[in-house]
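To start, the structure itself, in structure tokens.
One protein chain is absent from this view; the other protein chains keep their places.
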Amino acid sequence: MHPVVSTVLQRLGLGLLTLFMVSIIIFSSIALLPGDFGQQVLGQTALPETVEAFRRELGLDKPAWLRYIDWIAAVLQGDLGTSFSGRASSGADESRSVWELIAPRLSNTLFLASFTALIAVPLSLFLGITAALKRNSIYDRSVNAMTLTTISFPEFFLAYVLIVALAGTFPTLSNVTNDMGLWERIYKIALPSLTMTLVIVAHMMRMTRAALINLLASPYIEMAQLKGASRGRVIIKHALPNAWAPIATVIAFNLAYLVVGVVVVEVVFVYPGIGQLMVDSVSSRDIPVAQGCALIFAATYILLNLLADVIGIVTNPRLLHPR
Amino acid sequence: MTTDSNKRGSKGDILLEMRNIEIDGFSDERWHDIVKGVDLTLRRGEVMGLIGESGAGKSTLGKAAMGYAQPGCRIKSGTIMFDGMDLMAATENEKRKLWGSRIAYVAQSAAASFNPAHRLVDQTVEATVDHGISDEAAAKKDAVDLYTALQLPDPENIGTRYPHQVSGGQLQRIMTAMAMSPRPDLIIFDEPTTALDVTTQVEVLVAMRDIVEQFNTAAIYITHDLAVVAQMADFIKVLRYGDEVEEAETRLMLSEPKEDYTKTLWSVRSLEKPEDKSDDIALSINNVDAAYGKSVKVLHDVTINIPRGRTVSVVGESGSGKSTTARVITGLLPPMTGNIVFNGEELPAALADRTKDQLRRIQMIYQMADTAMNPKQTVGEIIGRPLEFYHDMRGKQRDDRILELLEMIELDSSFIDRLPSELSGGQKQRICIARALAAEPEIIICDEVTSALDQIVQEGILKLLLRLQKEYGITYLFITHDIAVVTAISDEIVVMFQGKVVEQGLKSEILNPPFPEYTQLLLSSVPEMDPDWLTNLVDQRP
Partner (left out) sequence: MSEDGQNYSAAGEVAQVKLRRGRGERTWIALKKAPVSAWFGMIVIALYAFTAIFGPMLAPYGEAEIFAKADEPWAMLGGNPDHLFGTDQIGRDVFTRLIYGARNTIGIALITTLLSFLIGGALGLVAAINRSWLDQLLSRAVDVLMSIPSLIFALMLLSIFGSSIPSLILIIAVLDSTRVFRLTRSVAANVVVMDYVEAARLRGEGMAWVMRKEILPNIMPPLVAEFGLRFSFVFLTIASLSFLGLGIQPPTADWGSMVRDGSRFIQFVAYDWTLALPSLLPAGAVALLTVAVNFVVDWFLHKTSGLRDDH
């Protein structure tokens, strides 16, 4: 087998294994619940039979490994379980399926994240590359100082600064609904998106700059210069073919960061996304929903990093052209 | 630029003239002078050797000959005239037109200096095509001719490979082809063979010398190895701490060096311990096989006997297993089969199973004294620890012994509170010797202990080791690739190749014919301080 294929397969296998381990961790959280949990969810007045039925529904009467198999089989079919909320001590059950709760929120979050990425990724690559090329110039130093400051700010601080500055121009509540048009949605998410753009650009620009400076210090870049190659030629012909892996890593890292960053930003701007859903479910200790959200966040995170690794592998000349 | 017809000029015209060059380097948040006002004149078709120890500024000066200051350096003052063109006044663009067309550069580390993403032939002809010297097809055809001239295997196809697919010696020759492709007037060779093994080095040297001669190219050959430069250069310039020491025609400099410093450069070669036979074996390694992990076997049936109070040198190239042998003796790498017998008793294979006393009797000194001493400990702590650990010495008794040990290594009490960063290279290695002595060992394993040091310092260390052996009867196992050092210090020699012992015997037996094939190759490949050595060698070899 070609080494690229085998390395990619190996990496994919490792990614799957990680996902599997993560699913076990997330699953076992339910096993850590205190014994009287049913009582807590259903209320103190719940009958012992109702609590017992609830426990059976959760499968707490079965051994853990069996429960895991049931759970993961259901998850793989898209069934993330049933929310705890909407249950009453009387035994009446008006709870909704977790997926039903997550689905609309997920698409909102994806919209916010992709819109932000669309602006932030090209912008930070541009800033990072130009700063690295004009290393130690005034431009580099000022971009550097600015991003060092932005990096240190908590998202909510940036959010409030932007609110104060731009409250007249953009809405401070991003309460989007399904019947909104694209432009109206974009107008609504302007502030949360801008907040995240600031954070991401700071991180990503610094990483891009560092990766590129590292690359430009390679002896083969000096060799290219000493062969009289022009600046443009050195960058495009000699640096770029070796830059895909670090750039992919930087982008993946920051997209992953974005996915997590949405949690706080969604809460600040009351945006109906999965981050806010997770926070709400954690506050109300609605474990199945929290698990579902965590699983989706973790899977996104793992897949993004996996993608970066695969790009690194398929652009590695040492693997592309084996001995 | 001059037109093509008179570009080549005639031999003897001045090609490069550098006057009063001063170069600064930036480190530790300030500028230091690296080159302090050196002049350099090179005529067409001449090869100049630039020689000096680390920190002499030879590499920086070599790059400055192209008008290039490496990152972190600046050419402060001086003039650089290349074929009538003032490189100090030239713009980046003007210099770029020269680089890779009329001046070419060959770097020390070929593996790092080739772009991993492109085929070798594309890199070979890149500058030639880029500068419009010839079209791609013609340049590639010429590259094959150059590969042939450089005696590369399969010259038609080797260019289609990627850098990581060929060996280090081949890469270095391909880089020479790359430099030669635009038929430059001047090539800068920056320590091109330093990273290679001696047997590979010979092939590369021959290839480079012949091609430079063939095209009548002028060259600056930078190296720290006087024997190598003697083969390559018409005349030699010696640098030290950024200043010129002297410059002379090669044969003249070898026969009548003027400056004391130049004389010390090959002083170690005059040191030779008279060999002394002994049958009293202190330590023997018997039929040892060893491997890292489970798969790669690095030692095959190695047997070595080390007589008491004598020096056994283990010589071989990288990958010969000589350092692994040391690891087996110290217990860091327990052998798969075979054993180690010390004073008639079998030593436990693993470090953890040996007693404190067994550990004490075998000490080790390393190649890089820098990394062999904890940078956060003072000399007193470094030497004092084995005294506490093995001999339970405390307080005044310990301090007195430290002073004694410092005296033994020719240093005084002012060194006790110094940190390793406050010592010179030779002093560091002496402290390492004192640390080994503090244990009062029977055997000291010396792993390339002089190869990181300047020549004159090497000699001091070797003399010290010989004196200590004479006074305290210490046994040495000396691991080295440097035949001059072997001659200087050993009684017996072990030659290793690819994890096997080729032969073991007295120095006089090993260094004189008849030789087994590999020993012959190894010994004949070690450059000698004779300008005709390479020529003679090529004539002798089939």
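Think of it as A and B in the order they're written, each chain with its own count starting at 1.
We take it that a residue touches a chain if its C-beta (ideal position, glycine included) is under 8 Å from a C-beta of that chain, and two chains touch if they have at least 3 such contacts.
Because the structure is predicted, anything quoted here is derived from the model rather than measured.
Asker: Kindly state which of the options A:143, A:259 or A:308 is in contact with the chain not pictured.
Answerer: A:259
Asker: For the chain left off this view, which of B:31, B:215, B:235 or B:389 is in contact with it?
Answerer: The single option touching the absent chain is B:389.
Asker: For the chain not shown, which residue from A:22, A:72 or A:186 touches it across the whole complex?
Answerer: A:22
Asker: Check each of B:148, B:337, B:424 or B:535 against the chain that is not shown and name the one that touches it.
Answerer: B:424
Asker: For the chain not shown, which residue from A:213, A:298 or A:320 touches it across the whole complex?
Answerer: Touching the chain that is not displayed is residue A:298.
Asker: Touching the left-out chain: which of A:97, A:130 or A:172?
Answerer: A:172
Asker: Going by the touch rule given at the top, which residues of chain B touch the chain that is not shown?
Answerer: Chain B touches the missing chain through residues 27-29, 55, 260, 263-264, 266-267, 270-271, 330-332, 351, 354, 356, 359, 363-364, 366, 368, 371-377, 385-386, 389-390, 409-412, 414-415, 417-419, 421-427, 430, 435, 439, 456-457, 459-460, 464.
Asker: If the hidden chain were put back, which residues of chain A would touch it?
Answerer: The missing chain touches chain A at positions 18, 21-22, 25-26, 29-30, 32-33, 145, 148-149, 151-157, 160-161, 163-164, 167-168, 172-173, 256, 259-260, 263-264, 267-268, 278-279, 281-283, 285-287, 290-291, 293-294, 297-298, 301-302, 305.
As a working rule, only the chains that are shown with their structure count from here on.
Asker: Roughly how far is chain A from chain B, centre to centre by C-alpha average, rounded to an integer in Å?
Answerer: Computed from C-alpha means, the inter-chain centre distance equals 50 Å.
Asker: Which of the residues in chain A end up touching chain B in this complex?
Answerer: 217-220, 222-230, 233, 237-238, 241-242, 317-318, 321-323
Asker: Where on chain B does chain A make contact in their complex?
Answerer: Where chain B meets chain A, its residues are 63, 66, 68, 70-71, 95-101, 104-105, 107, 109, 112-118, 126-127, 130-131, 161-162, 164-165, 178.
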